[in-house]
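So that we are looking at the same thing, I have put the structure below in structure tokens.
Of the protein chains in this complex, one is absent; all others appear in place.
As written, the chain order gives the labels A and B, with residue 1 at the start of each chain.
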Amino acid sequence: MNSNDLWIVFTAIAVALICALPGCFLVLRRMAMVGDAISHAVLPGIVIAYLLSGSRNTMYILPGAAAAGMLVTVLIEWLQKRLRVQSDASIGLVYTLLFAIGVILVTAFTAQTDLDQECVLYGEIAYVPFDMMSIVDGGFSAPRQLWIASGLLTVLIIVITLGYRGLYLSTFDPGYATAIGISVVFWHYILMSMVSLAAVVSFESVGAVLVVALLTGPPAIASLFAKRLPLMLLLACVFGVLACVFGYLIASFLNASISGSIAVVIGVLYAFSLVIKKIFF
Amino acid sequence: MGWISDFLLLNDPTLRVVVPGVLLLCGMSAAVGCFTFLRKKSLIGDAVSHSVLPGICIAFILNGEKNIFYFLLGAMISGLASVLIIDYLTKSRFARNDTAIALMLSVFFGLGIVLLTYIQHQGNASQAGLDSFLFGKAASLNKDDLMIFGISSLLIFLLIAFLLRGFSLVSFDDSFAMSIGFPVVWLKSLLSVLTVWSIATGIQAVGVVLMAALLIAPALAARMWTNSIIKMLLLAGIFGMLSGYSGAFVSYALPQMPTGPWIVVMASVIAFGSLLLAPRKGLFSQIIERNNNEKKILQENILKIFYHIDEKSGETQKAVLQEDLLNQRSFSNRNMRKGLRILERKNYLSNHLGAWSLTSSGRVEAKRIVRLHRLWELYLQEYLHLDPDHVHDDAEAMEHVITPEIEAQLDVLLGNPTIDPHQTQIPSKDE
Partner (left out) sequence: MKEVKSSSVEVHNLTVIYHRKPVLWNIDFQLPEGKLIGIMGPNGAGKSTLMKAILGLVPLNSGYAKIYDQDLKDVRSRVSYIPQRQTVDWDFPATVKDVVMMGRYQHRGLFGRITAKDKEIVDEALEQVAMQSFKNRQIAQLSGGQQQRVFLARALAQQADLYLLDEPFVGVDASTEESIVSMLRSLRDQGKTLIVVHHDLHTARDYFDWIVLLNASLIGVGPLDEIFTDEKLRTTYSGKLTVLSQVGDRLREKNFPVREK
């Protein structure tokens, strides 16, 4: 393994972690498909932010795309509550529309945005080492994506640690949470913004669909074994890391998409875990 | 602009394949989508459409060239596999349904991507265009494809026509269907197969990523306009074909554009349009209905005031000065003016030199309203044990929806009363 390989694996791991942590709460709240919707919906946000700001500067892209992610949650809730559209159809309707608009924009403005249809789907994690930066001039230099992902990871860890009781109780027993004065709506939106941010940051590396694999896969595996939430969060991270390492090895061996391989490894890990669970638990 | 008329008149021989092909695909998927929609399983359709990708790639690897027949077979197998796995995970309670769907969708799709990139890097010349399955490319349809689509849509159409009763009952209430001896398991499995089948064919035009929209959007749009399942199927088919037609147009006009996103945007525009515009259930008609309700309440309340004035003064159709009316507590001046104007137009009130009075038809109407109000108050007191001084507020809005049938029931329940909780006379029904 040379240093490029290591950077790719590290970036993949950082991305896996920022997805796994909020992903645990999504899975527990039965909102995995809302995660799917958000991860698709950030595409038009990214493209529009590119086009308006004229740069790939993360300072513009991140808020723009995260706003698109929030928009999709609000729109889905509005369709369900105001127009009484059933939940599956409202999710499906909203995200396909936003993603379609995103793909059209990408195709129409490929030259301006550096994005193309393929990168929208598989991400461009293989190119991560070619975009290095350091925080201070001449200082330690690492891939730009890795910096961003680690920054977000730090934020997420802080938010989840500080907001642990709020997130925990509003997920497990919203009625009781409200009764003791915890705002369920507030924590709902905190979670949704974490998911949106995670989706945006991961999108460039692994593409829309595979963000879903990282959001739901490791938490789903962890939930087979974990009997407490802290353990579930930890296990989800461990499985996310495993999936990245093995996924990368398979991808290099087959000379195929890295993000796709990570998703396949997640599937294999899940299948394995099911077998182990059936036999030993 | 000759190319537009070329498109519309199907002057190009490829158009004569592409346009009917896309219409068949989209119409068929939309019709099948109605059942997935009604069974609230739209997201399974989403999972299936992503899951067919590895099947297509494996078919290509095994066969070494592009062949629609093998593609369909591969797509069917991997699509059905993901349905079965999702079912198993959910039933065995290893994962919640939403997690199972999201997981299978992304894992199967990931496998598809791995295989696709693997094939691309092999440098097999005939793989070119395999990635058009991702976002769809209507222009790549050929005559063989068209024949297969023709046959399969005919088959699906016949199946739906023959089994319509079973399919609708299973979608609506499967335990009842089971209790009257319908082969529920078979019908459900058949529906799943049809769903996978229509997705496997439809991805040619729309692509695996956005195919779910073609199942969901037309069905949702159609549901807004009708309550009958047959009409819903037809409407959804038409909406689907409209979307497909626009996609084919884009494919013709802008060959570098994938067709899928355009079909989806068009289908979504139809769906959102229906959500806004459909009669009764649509957003606009709800807003209009609410406004009408407010107007109705306003008019009836003003009529009530006139009746009270008559009652107090002992005269009938007593004239009241507009200024006095404007001083009424519970109305804004603007509303009062608006209400008076409407009532005058309806010939319930007449206006002589700034003084208003009930017309004779207005008096009949006012009496009807006051009667309902007082009956309702009495009902609330007798049956809900509400204090007379609390009754008024809650009776306020409800009396406006009381139908003659409910009025008759109230009359019987209360024993044809004549006095209300405030000890005033309840006007009799006819006089």
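By our rule, a contact is a pair of C-beta atoms (placed from the backbone, for glycine too) under 8 Å apart; a residue touches a chain by one contact, two chains touch by 3 or more.
In this text the structure is predicted, and so the values were computed from the model without any measurement.
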{"item": "Touching the absent chain when the full complex is considered, from B:D6, B:D144 or B:E289", "value": "B:E289"}
{"item": "Which residue of A:Q86, A:S150, A:T178 or A:S252 touches the chain not shown here", "value": "A:T178"}
{"item": "Given B:I61, B:I297 or B:A319, the one touching the chain that is not displayed", "value": "B:I297"}
{"item": "Interface with the undisplayed chain - residues on chain A", "value": "28, 162-163, 165-166, 169, 171-173, 175-176, 178-182, 223, 226-229, 231-232"}
{"item": "Positions on chain B contacted by the hidden chain, ascending", "value": "93, 286, 289-290, 293-294, 297, 301, 379-380, 383-387, 390, 393-394, 396-398, 400-403, 406, 409-410, 413"}
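FYI, only the chains that are shown with their structure count from here on.
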{"item": "Chain A-chain B separation of Cα centroids, rounded to whole Å", "value": "31"}
{"item": "Chain A to chain B touching residues, read off their complex", "value": "27, 30-33, 35-36, 79, 82-83, 85-89, 91-93, 96-97, 99-101, 103-104, 107-108, 117-118, 121-122, 208-210, 212-213, 215-217, 219-220, 223-224, 250-251, 254-257, 259-264, 266-267, 270, 274, 277"}
{"item": "Contact footprint of chain A on chain B as seen in their complex", "value": "37, 40-43, 45-46, 50, 94-99, 101-103, 105-118, 121, 131, 134-135, 209-210, 212-213, 215-217, 219-220, 256-258, 260-262, 264-265, 268, 271-272, 275, 281, 283"}
